[in-house]
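One protein chain omitted, others in place.
To keep things simple, chains are lettered A, B and C as they appear, and every chain counts its residues starting from 1.
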Amino acid sequence: MDMELWYTEKQTPNFGITAKIGKTLHHEQTEFQTLDVIETKQFGNMLVLDGMVMTTDKDEFVYHEMLTHVGMFTHPEPKRVLVIGGGDGGAIREVLKHPSVETATLCEIDRRVIEVSQKYFPEIAGKLTDLRVEIKVEDGIKHIEANPGKYDVILVDSTEPVGPAVGLFQKPFYQGIYEALRPGGVMVAQTESPWFNRELISQVYRDISGIFPITRLYTASIPTYPSGLWSFTLGSKEMDPLQVEESRFTPLETKYYHPGMHHALFQLPRFVSELLEQEG
Amino acid sequence: MDMELWYTEKQTPNFGITAKIGKTLHHEQTEFQTLDVIETKQFGNMLVLDGMVMTTDKDEFVYHEMLTHVGMFTHPEPKRVLVIGGGDGGAIREVLKHPSVETATLCEIDRRVIEVSQKYFPEIAGKLTDLRVEIKVEDGIKHIEANPGKYDVILVDSTEPVGPAVGLFQKPFYQGIYEALRPGGVMVAQTESPWFNRELISQVYRDISGIFPITRLYTASIPTYPSGLWSFTLGSKEMDPLQVEESRFTPLETKYYHPGMHHALFQLPRFVSELLEQEG
Amino acid sequence: MDMELWYTEKQTPNFGITAKIGKTLHHEQTEFQTLDVIETKQFGNMLVLDGMVMTTDKDEFVYHEMLTHVGMFTHPEPKRVLVIGGGDGGAIREVLKHPSVETATLCEIDRRVIEVSQKYFPEIAGKLTDLRVEIKVEDGIKHIEANPGKYDVILVDSTEPVGPAVGLFQKPFYQGIYEALRPGGVMVAQTESPWFNRELISQVYRDISGIFPITRLYTASIPTYPSGLWSFTLGSKEMDPLQVEESRFTPLETKYYHPGMHHALFQLPRFVSELLEQEG
Partner (left out) sequence: MDMELWYTEKQTPNFGITAKIGKTLHHEQTEFQTLDVIETKQFGNMLVLDGMVMTTDKDEFVYHEMLTHVGMFTHPEPKRVLVIGGGDGGAIREVLKHPSVETATLCEIDRRVIEVSQKYFPEIAGKLTDLRVEIKVEDGIKHIEANPGKYDVILVDSTEPVGPAVGLFQKPFYQGIYEALRPGGVMVAQTESPWFNRELISQVYRDISGIFPITRLYTASIPTYPSGLWSFTLGSKEMDPLQVEESRFTPLETKYYHPGMHHALFQLPRFVSELLEQEG
């Protein structure tokens, strides 16, 4: 009989997931957070920051593809792309699949997330060495303030809205993103679970709607994230993702996203679309 | 400090969910299975059969709406509808929202599931007393054999493919359903998780495709089901769900499904649609 | 397959026990604490106060016998006995086994502990209706202040030293007990685990030694208590428990204690006796 070791994440005070693990591959208190890598039997290596699952070998593709391609295809020709957070490199990997991209900037505050991901998640972080990639180890809020009018697409790949990441869910930050975008620019932020973060989603949607002329929310199904249903909020200066023409879609090698779902994504479950109609 | 009691369901040998509970409301070994009702803090009352979560107060609407309305709207005028399994009454409740329905037959093998649901899940089971409802406490396989050419829509609301429910995932059963349907008939079966039951989904899709001229799979996001992503497989004698005309959709009070998503649903994540292309 | 429900008590921030349970029999927030009764498969009904196991059907005899008989046999003829805390009635049941006892007073602050124990633990609480028993629902500290020179034996059957029970582990309380005892009086207090509460044991031993001429500590093995090893501290005005004569021991029906172990108990494991030699 084997020794059974289970990792349990309480995703809310009353609900969580539990995963059988093999080895603990890494544990570290970085300058910003605790950082663990554990080997799970179900989902492969798992990156955990401050006790919350960030990504796993087996299901990372959903999050990274869905954070990236909807916004990238909404912009007619994204050349300069910024990922805020996302030190594991998964969003950058997806960004680089778009041939128009000239520079993909990763702005991650915690250098150790990048380094540990390169060691334990080579399939996720492997493209960080691409020549088009520029890595900035700095605070995302400061970076956008310092770079007005620079980017075509900005992707906010943040941790949960606790501790250092709180500012990444507030209106001044989205205003800063608006200003850091060039004309025609598009932003997409991960915006948590429609089951467990209803007020946050309503608030963020209102905030982004107050800044960007076009705001759209869509969801994807991610097994290791709280409730398994995850939301992303897109703000766009000009182009409505619902108006993207077929010819815009170049073929990509993906496992979740495909252009055929680009418009379908916005047909939200009713309880989700109702979150977007609430008055503040 | 409160006493903490957590219910953990190992949804696979290596992964599961855990929910903080209040009271254990009911425990019983029925003729067919163990039947528990527990009070969870996150999802309200939870029905558990043989250790597997069947439904909860808070997220039941996803499963019941999505099992029901896609098939119901695919049929031009469903009058006689059969639900196999589904003793909690949730699918029946959704069926009755369609004004064309004349009789809604519930064929549940375990009388105790019905009785206990009526006691602890009044919002789910409450419509079982509707005059259009006919309850048969019997084996679903025998029921369809005994009723050829009777139904317009058949919904398979089964437990997991272990123990007594194994036969409900096999080709002879789907052949029986085909024969129990009238011309133009439509079936929908719950067909498990695309993450954890890949081979089963491929097999069932092949089996149903070998019987029905039109076969389609779609998914929905259910927090308390394994992986949070759930599949449904539709078999149709005549009508393709993708061809349903707008005029067919009557307004329904729902929380997840709405006619706007009827076609969008079939834009599957790529890793799911790939399951349907596999040779046996 | 059965639904598995496990109750876990973190006895320290880093260690705990876990017990498979059947039904949750009772849950209540009393005026003083949360009070739960759960049905465990291993130890029968379990009483839990503020999330900490107080007693179980199967192993209660160890705690109740060992809290009671060492002190009772140390006193030459205990007539008036006080139990502070102990609302489950187990210590009172043991006290009443001694024929010299004329009155056994239970001073329990929380009436609901008594009432719920009478309902769910009849074998423990059953003697609370004995004519020699007097029940006072009041604060133990106030009770001893109001009753100087009244008792022959006082047993402190408290919860853990957190919240309302903190005062029951402090020197003024032991001084009050000294004064509430008649000449020749004996006290015994439960004093937690030698593994997990080392400083508390040292401190309490010093405090009691500063008040009573004779102080002795002994231990017993209780599976459902933290570390499985539990300590009791005895303070005596005259009689040393090590000097009790054989003739004193009347036969008792017990499952753990027997007179043969009366002296042996004080042969402590070395790491325990070292706790008693520490300077404050």
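Here is the rule we use: a residue touches a chain if its C-beta (ideal position, glycine included) is under 8 Å from a C-beta of that chain, and two chains touch if they have at least 3 such contacts.
Here the structure is a predicted model, which means the values were calculated and not measured.
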Query: Missing chain touches which shown chains?
result: A, C
Field: Selected from A:Ile38, A:Ile177 or A:Ile214 as touching the chain missing from the view
entry: A:Ile38
Message: Residue by residue, what part of chain A touches the chain that was omitted?
response: 1-8, 21-24, 27, 34, 36, 38, 48, 50-52
Positions on chain C contacted by the hidden chain, ascending: 8, 10, 12-20, 40-43, 59, 61-62, 195, 219-223, 227-229, 254-258, 260-261, 263-265, 267-271
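Heads up, the rule we're going with is that only the chains that are shown with their structure count from here on.
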Statement: When centres are defined as mean Cα positions, the distance from chain A to chain B in whole Å is 32
Message: By the touch rule stated above, which residues of chain B touch at least two different other chains?
response: 8
